[in-house]
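Apart from one protein chain that is not included, each protein chain of the complex appears where it belongs.
Letters are used for the chains, namely A and B, taken in the order the chains are written, and counting of residues starts over at 1 for each.
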Amino acid sequence: MSSTVPTLSVAPATEPRRVWKRPPSAFILGAIITAGFLLAAIAPGLLAPYDPLAFDYDNLQVGPGAAHWFGTDNFGRDVLSRIIWASRIDIQIALFCTIPPLLIGTAVGSLVGYYGGIADTIFGRIVDLVITFPFIVLVIAIVAVLGPGLVNVYIAVTSVGWVFYARLVRSQVMVLRQADFAAAGQVMGYSAARIIFRHLLPNAMTAVIVYWMTDMALDILLGSSLGYLGLGAQPPTAEWGVLVSDGKNFMDTAWWMTVFPGAAIVVCGTGLSLLGDGVADLLAVRR
Amino acid sequence: MLARIPGRLLQIIPTLILIGVVVFVLLRLLPGDPASALLGNRATPESLARINAQMGFDKPIWVQFLLFLGRLAHGDLGVSVTERIPVTRVILQRLPVTLCLVGFAAVIALVLALPLAFVAALRQNRLPDLALRGLFQIGLSSPVFYIGLLLLGFLGARLHWFPVGGLGQGFWGAVYHLILPAFTLALSLAAVLMRNLRSAIIGVLRADYVDFARAKGITPWRVLTGHVLRNSLITTVALFGLNIGVLLGNSVITENVFAVPGIGGLLVDAIFGRDYPVVQGVTLVLAVLVSLVFLATDLMESWLDPRLHA
Partner (left out) sequence: MRAPLLLLRGLQTTLATDNGALTVVDGVDLDVREGEILGLVGESGSGKSMTLRSILRLIRPPGRVSGEILWRGRDLVPLREPEMRAIRGREIGMIFQEPMTALNPVLSVGRQILENLRAHTDLGRTARRNRTVELLDLVGIPAAAQRVNDYPHQFSGGMRQRAMIAIALASNPSLLLADEPTTALDVTIQDQILKLLLRLRETLGMAVILVTHDLGVVAQSCDRVAVMYAGRVAEIGEVSAVFAAPRHAYTLGLLQSVPDARRIRQALRPIGGAPPPPGTVGDRCAFIPRCDFATAACEVRRPPLISIGGGRLAACVHGDRLQQAEWAA
């Protein structure tokens, strides 16, 4: 069977817990990958060997090699450089698709969780409704109405995504509100704002941050999927999904145009979720 | 058990109405007046007037909404702008394909996830577990369109093992043509299921009742099938319900990659054709599908778990 801990608690409860575990290697790997993509997003010019937009008609669809590690596309542009420059857009997607929902959701969730009542009931209905629609379908429908483009993707994702953050914060706040320190705050006559911001939210944020990390990974998948469908970033903007879409008609002759940009999505997504899992572990231990 | 179904069906009516509200509001988000948005550059004064009268856009908004609900109740989703036939008919033509694809994918995902989750859980932190966890970590981070393109490019276009699109002839032709898309769709679901099932099974394996079952002297096989599997199935069903939205959403992309003539492909075509009644209709149908699957998994969960029997 498995090497599980025994059901009987053999270790005395007073055994000192190590406060800070050594970060697991998966977490370190995730942090390195994420840092790499962040660097690419901040300073693509430093890392990219070529101009991502420069046509080179002498080197059309050259396979991966010493000169062009990931080959060149049908205009002779360096695929690696295009992937590096595209990081800028995809990291932007990860941030702009998550931070507005995080802020709105946290605000709504803490208010609803703290005050309850009618607002909470209405919020419950909104949650029921939002989880009924496939997230990507709802986003696609909103983008369809607003028109393709990244800004509209951000609007669409924010208008749906805040609900998930709010649901998370609400449940955290509702639990914490029962806790002693919140009650103590009330007894001492602190204002609701002070109790929420100084006492409840800092404690609820752990869960939010962990969710935020995985959400960023999911939004890169979503953003590149929309880019692939032609609903997200618009060509000639280099975005991983758009690059994959550009390459898909050349799968036979120039597979590297599809395989490498797609791999960038997979690696970046994996890095972010490993980092998210690691952060979840670390924060849980510290608590 | 069966007696609960009508009651539960009644319970989803409010949800359905709310879905209607969202879909109704969706179209009102269009910039400008809805009639010209619907017609786009095909708009002429006569056609605008016709659409306005036909859709009731000249009436107050709440009247419009009631009219919309009324039409909805009769299964009337409007007329496709590009194809000039009722949206309901367009969707009904394409819906079976999507249902087959999603059903097929769900079966593949379960067949993959359940045994592999068991292997990972039983070999916890050893090589098979670590390898599988690595694989499904990658699976979770792989966009469907990418998996689809890779399978299509290598197994389809290069090796010619599978057709590269369309639906083929007859039932078996359809099955053959749906293998790759279904597999693509299944992989992303399988990764989610495996990840969660693995931890659920590990939890069950630690449970006292597993030790108690072993203390009875029954075989490990019977402990696994009679106790662990039974309890893990409840989790599987619940997980399946939670992820049906993701599965349907991914089917939209998969159908696009493989040119499968289902409602997902229809949705994307409709967006680029500015065929808003179709966009509206497909969104609505997908949401209704999700709530029906929620209902089904809910009922199944309470059938599997005696603690939830009424």
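Please note the rule applied: a residue touches a chain if its C-beta (ideal position, glycine included) is under 8 Å from a C-beta of that chain, and two chains touch if they have at least 3 such contacts.
Just so we're clear, the structure is a prediction, and the values are computed from it rather than from any experiment.
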Among B:128, B:173 or B:226, choose the residue that contacts the chain missing from this document, as touch is defined above. B:226
Touch list for chain B against the chain that is not drawn: 207-209, 211-220, 222, 226-227, 230-231, 234, 304-307
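Everything that follows uses one rule, which is that only the chains that are shown with their structure count from here on.
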With centres defined as the mean C-alpha position, give me the chain A-chain B separation in Å. 22
For chain B, which residues count as touching chain A in their complex? 15, 18-19, 22, 26-27, 29-30, 121-125, 137-138, 140-146, 149-150, 152-153, 157-158, 202, 205-206, 208, 211, 220, 245-246, 248-250, 252-253, 256, 267-268, 270-272, 276, 279-280, 282-283, 286-287, 290-291, 294
Give every residue of chain A touching chain B within the complex, in rising order. 1-5, 7, 125, 128-129, 131-138, 140-146, 148, 217, 221, 224-225, 228-231, 241, 244, 248, 251-252, 255, 258-259, 262, 265-270, 272-274
